[in-house]
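For chain A:
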Amino acid sequence: MTSNLPALVIIVPLLASLVAAGAGWFNRKAPFYIAVIALLISFISSVLLLAQVVATGVAIEYQMAGWPAPVGIVYVIDHLSAMVLVVITFVAFVNLIGNRQAVETEFKNKEGAFNALYVLFTAGLVGMTATGDAFNLYVLLEIASLSGYALIGLGSSRAPLATLNYLFLGTIGATFYLLGVGYLYIATGSLNMADLATIIPSMMNSSTILFAFIICLTGLLVKMAIFPVHGWLPGAYSESSTVSAGLIAPLTTKVTIYIMVRICLTLFTPEYTFGYIDPTDIMVAIAVASIIFGSLSALAQKDFKRMLSYIIIAEVGYMVGGFFLGNRMGVSGAILHIVNDAAMTLALFMAAGIFIWKTGDEKQSSLKGLYAKMPFTMAGFTLAALSVVGVPPTCGFFSKWYLISGGIAAGQYLFVGALIFSSLINAVLFFRIFEIALFEPFKSHHHAGDEEDKVESHHGETIVDPGVIESAQQYSGSDSHDHGAIVIKEPPLPMLVPFLGVCVLLLILGLYSGSIVNNIIHFAIPAGII
Partner candidate 1 sequence: MIWPIDLIILGLVIVSAVAAITVKDLLSAAVLLGAYSFLLCLLWAVMGAVDVAFTEATVGAGVSTVFCVAAVFHTTRRTKD
Partner candidate 2 sequence: MSMETILSVKPLFAVLVSLVAIPGIVSSRSQNIREAWTFGAAAIKLLLVLSMLPLVLDGNVLTFTLVQVLPDIGITFKVDAFGLLFAIVASSLWIVTSIYSIGYMRSLNEHSQTRYFSFFAVAISATIGVAFSANLLTLYLFYEMLSLATFPLVTHHQDKEARSSGRKYLFYILGGSIGLVLPAMMITYHFTGTLDFAAQGVMAGHINSGLALLLTVMFLFGFAKVGIMPMHSWLPAAMVAPTPVSALLHAVAVVKVGAFSVVRVFTGIVGTTLLSDFGINGIVCVLASITIVVASLIALSQDELKRRLAFSTIGQLSYIVLGIALLTKSGMTGGMLHIAMHAFGKITLFFCAGAIFCATGIKYISKMKGIGRRMPITMTAFLIGSLSVVGFPPCGGFISKWYLVLGTVESGNIAFLFVLLGSSFLNAAYFFRFSTMLFSAAKRR
């Protein structure tokens, strides 16, 4: 069975989504568990694949339908794709188990379709990551996109419009990519990435190849929402339901960046990308614009999820800029940041999910006094926020380290400056939230118990001092007798534990980033990049 692992990673979610879609018509609880089990199997398979690749050091090739490379479609699991597979399946799995209650309330009577689409989205991303065929990538990209549209579209009342914009730009991006593949096909007659990589060096001067590169890249840049074409992202992510945002926000942009890395390094060889075309200056300039724009726009947002969305735009700039620095440090940083940013974004959106679930409001001001009310959640949130700011030893610091190192080595001091600037802005953003959550007295969101809470947060411990948590829980416990007031306390354990797990993971990723880089990313970058 181990030889079939590359297929299992994607087949299990695919079959499970079909079963879940059908089972939803008979049992409302079954689809969720089917989805969870499938994602777990997929996650385990991808971990095994990663272990196998790291142990042997050789890429695994799997021939779909038994046809060898240029004729049929092959899956290629190398260090890079195995790592991204682990990230995708992990994020999907954790986000789903952490949001069971939210799914049940937000998608009532449509659990089957929702879980099926959720798993299909994951399957699409997994396929995109693993495939070695340029056209197959397009098909899977469309699966991920279409299921993504559906997941996002069923959010707030503004979600359909935002999703429609996303759909238009997403289609433009995907179609551009398809056109690029067509240009490659007309020039070379092949669709297999490895095959193309052997042909392209012999026809470096072909303008068709050049245009294929440009247009593929343009399509992917639209898909990853870099600065001039970012318009769809904030609306789509902030209006969607939290469980969808928790899946899509960490993964879509990151996987698209992975695809960009894959296309530039595996399909167009590094010699072509960095040697012949050398787009470093212009791409880094775009990245810098994206970082600065994303950071400044985030500063202007009142809505928590919207702010996170703009941070994502800045993070996209990190990765694109880092990759196109074209040196080993920068590319390592970009790849490491794919992993780290996925984890950070997941943690932040899970935190957002918990806040919204608990307070029923997306405004930053609704976080008032939450430190006293839900200390564990806020501790996790603080950790995630510090990671985005880039405080060691959280993982965000280390990818930033590589990116800045790469920037200095490449002499792109503007990029270095933008990274530092964005870190400072992020610090301002998150400390603003910390302040609100720490200083402002807790405001009851549902009128009842308002007075009592105010008293408690200021002087509650002057009488007895049983420790913050106990007191907070006691008070909220007594609040719950109030008619219909939503009491803010820690979320239920199935929600809290996965969230805290992700937050701890941020630390672990940070501490072990050295081994990740040495054992995985080092081998994922072709030797041609120094």
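The set was built so that all candidates are chains of the complex that A comes from, given by their letters.
Just so it is clear, a contact is a pair of C-beta atoms (placed from the backbone, for glycine too) under 8 Å apart; a residue touches a chain by one contact, two chains touch by 3 or more; residues count from 1.
All of these numbers come straight from a predicted model, not from anything done at the bench.
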{"item": "Chain A: touching candidate in this complex (1 or 2)", "value": "2"}
{"item": "Complex contact set, residues of chain A against candidate 2", "value": "372, 386, 389-393, 398, 401, 404-405, 408-409, 416, 420, 423-424, 427, 431, 434-435, 438-439, 458-462, 465-470, 510-515, 517-518"}
